[in-house]
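In this view, the complex is presented without one of its protein chains, the others remaining in place.
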Amino acid sequence: MARATTTTESRLTRWLLTAAALGFLALFLALPLLAVLTQALSKGIDRYWAALSDPMTVSAIQLTLVVAAVSVPFNIVFGLCASWAITKFDFPGKSLLITLIDIPFSVSPVISGLVYVLLFGLQGFLGEWALDNNIRIVFAVPGIVLATMFVTFPFVARELIPLMEEQGRDEEEAALTLGAGGLATFVLVTLPNVRWGLLYGVLLCNARAMGEFGAVSVVSGHIRGLTNTMPLHVEILYNEYDIVGAFAVASLLALLALVTLAAKSALEWLHRDELAAAHRV
Amino acid sequence: MNLQRRIVSETTGNMIEVEGLTRRFGAFAALDDVSLTVPKGKLVALLGPSGSGKTTLLRILAGLDFADQGHIRLDGVDATTLATRERGVGFVFQHYALFRHMNVADNIAFGLRVRKGAARPSKAAIAAKVEELLGLVQLDGLGKRFPAQLSGGQRQRVALARALAIEPRLLLLDEPFGALDAQVRKDLRRWLRSLHEDMGLTGVFVTHDQEEALEVADEVVVMNKGRIEQIGTPTEIYDRPATPFVYRFLGNVNALDVDIRQGRASLDGLELVSADGHGDSGRGTAFIRPHDVEVRAAAAEGLSARVRHLTVLGPVVRAELVLGGTTLEAELTRDELDRLSVAPGSEVRVGVRSARLFVE
Partner (left out) sequence: MAANAAIIGGRPRAPRRVIPGFGPTLGFTLLYLSAIVLIPLAALFLKAAGMGWDQWVATFTDWRVLASLRLSFGGSAIAALVNAVFGLLVAWVLVRYDFPGRKLVDAMVDLPFALPTAVAGIALTALYAPNGWIGSLLEPLGIKVAFTPLGVIVAMVFIGLPFVVRTVEPVLADLDAELEEAAASLGADRVQTFVRVILPALGPALLTGFALAFARAVGEYGSIIFIAGNMPGISEIAPLMIVTKLEQFDYVGATAIAVVMLVVSFVLLLAINALQKWRHARLRGG
């Protein structure tokens, strides 16, 4: 970055500031990651593998995948519907709708789980109804899925809405004048235009779905082998002082985080014009 | 499948009939009781300043918007509530609206590919049509390019080819050349005109550029504030503007405040008679085109005026003349300028060949 010297600091200042910034980041970002890795491998790689292949761990991994496999697609469909309704049409209450969609973002994860307990728990509003119909929601997998859907609700929509807003309606109108119907227009014209933004949103949605802890903790009942996702399993192992076990599972989640970050960055570098403007720094 | 020499089977008959169209946005009337007809095979310009309603009218014709009141008939059939995709109208957008993820060939083929069942041509037929259209718009060989790789003028031609691919009965263009360089604009204008003549399509285009409207269109519809001011051939609306707005909008004009008495007015010695023969009275405006202001030598007949300023614009000279309390703009040729040996500050004589008077 070549700048005139009237608008740059002295070399020493630059060096000091850079060192300070990197030091801060190393302390808060790099060290925790390193800690995960070293703790997981602290008793050697055999213990690491043993921890990962423990049946309870495997079942936690499976549940995490199932929860993501259900909640992410629902939120994708929602994101596409919401962004189509919001960006291709004008109607009163649009900004209220957008604000409502953002709500889960600003709600504490614990509260996100609490609301479902209040709704479906034994003392909840629909608790009796659930009991009568033999439907277990709280302290069972459906509850975990619902709480996860709540927490990851806005991710896809938040990516698509500004992107589609920016892209406008011209191409869709053009497709209509050429004789295409609504579905054809959506599939042939709109989807290709938003595919990278959609992928970006799905990445974030998935990372959150797999990593959610607070909301799921409240709703799950912590029943090992049944209602434990990976993050919950980490907590259980940690509280039992199975340090290697806890960090082993944590290392998988950390790996997921790093892969998500890498994919996210790749999207931002390669396809920045096709993501919402907020990502183009 | 020959696009050239398409013969219009009925030489009479209107392609578009619009009656009493009104479109409001809240309290603002974008269109206010607009009616017009467009005969088959004609190329019509909707001309006016921004906010005049011309684009709104075009979009309503295309089915991209719907009027609050009024009817539209396309080729004799009521189309007021008809959806866009069923109107058989080709629309060229102001910013082209090319499908950014499809190459040129796919863009052009789109309208053919989305047809259902029997109406959909075979792959080979579609490919042949695309080739033909590429040739027509002089973009041969660029089928594999993407819109981002094309210049503005090229994109415009792709947009046109795409609209033509569905063999529309009516072509609508929204400020087709607005975003292009002056030279490219001139070339494309000429080319659109010849295309229209070859294909015999009915066409309506929106523009705010009067030169474009006058050069390209068979008929011009001048619009202002949601209403039609005048409809006529380019010559008609230039030579015989119907309203003060049209006078002011097209070409240069001297607009002078005068008191009109039975179609006559007097200003600083100038005796003006309204050319349309109306005998109205009241406060109003006299319109005199600069080329209707006759500049004569100082020794000739006429009222005395002083030359305040001369601007030479190529072959034409604009002279600012002061006549008592009135400033008049006159237009001379370079020859006349030399012959009269006029210079800033010199005295000349003026006369008015023709004027129109409008009461407020």
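Just so it is clear, A and B label the chains in written order, and each chain counts residues from 1 on its own.
The working rule: contacts are C-beta pairs under 8 Å (C-beta built on N, C-alpha and C of every residue); 3 or more make two chains touch, one makes a residue touch a chain.
This structure is a prediction, so every number in the text was calculated from the model and none was measured.
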Inset, instruction - Kindly name the visible chains that come into contact with the excluded chain. - result: A, B
Inset, instruction - Just name the one of B:V34, B:L47, B:L64 or B:A265 that touches the chain not displayed here. - result: B:L64
Legend entry - Contact residue for the chain not shown (choose from A:A20, A:A69, A:L191 or A:L270): A:A20
Inset, instruction - For subunit A, enumerate the residues touching the unshown chain of the complex. - result: 1, 3-4, 6-9, 13-14, 17-18, 20-22, 24-25, 27-33, 35-36, 39, 74, 77-78, 81-82, 84-86, 88-89, 91, 97, 99-104, 106-111, 114-119, 121, 123-125, 146, 149-150, 153, 169, 172-173, 176, 181-183, 185-186, 204, 207, 210-214, 217-218, 230-232, 234-235, 238, 246-247, 250, 253-254, 256-258, 260-262, 264-265, 269, 278, 281
Inset, instruction - Since one chain isn't shown, list which residues of subunit B touch it in the complete complex. - result: 63-69, 71, 77-84, 86-88, 169
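Keep this in mind: only the chains that are shown with their structure count from here on.
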Legend entry - Centre-to-centre distance between subunit B and subunit A (centres being mean Cα positions), rounded to whole Å: 54
Legend entry - List of subunit A residues in touch with subunit B within their complex: 170-171, 173-181, 184, 188-189, 192-193
Legend entry - Interfacial residue positions of subunit B with respect to subunit A in the complex: 62-64, 83-85, 87, 89-91, 93, 95, 97-102, 110-111, 114-115, 162-163, 165-166
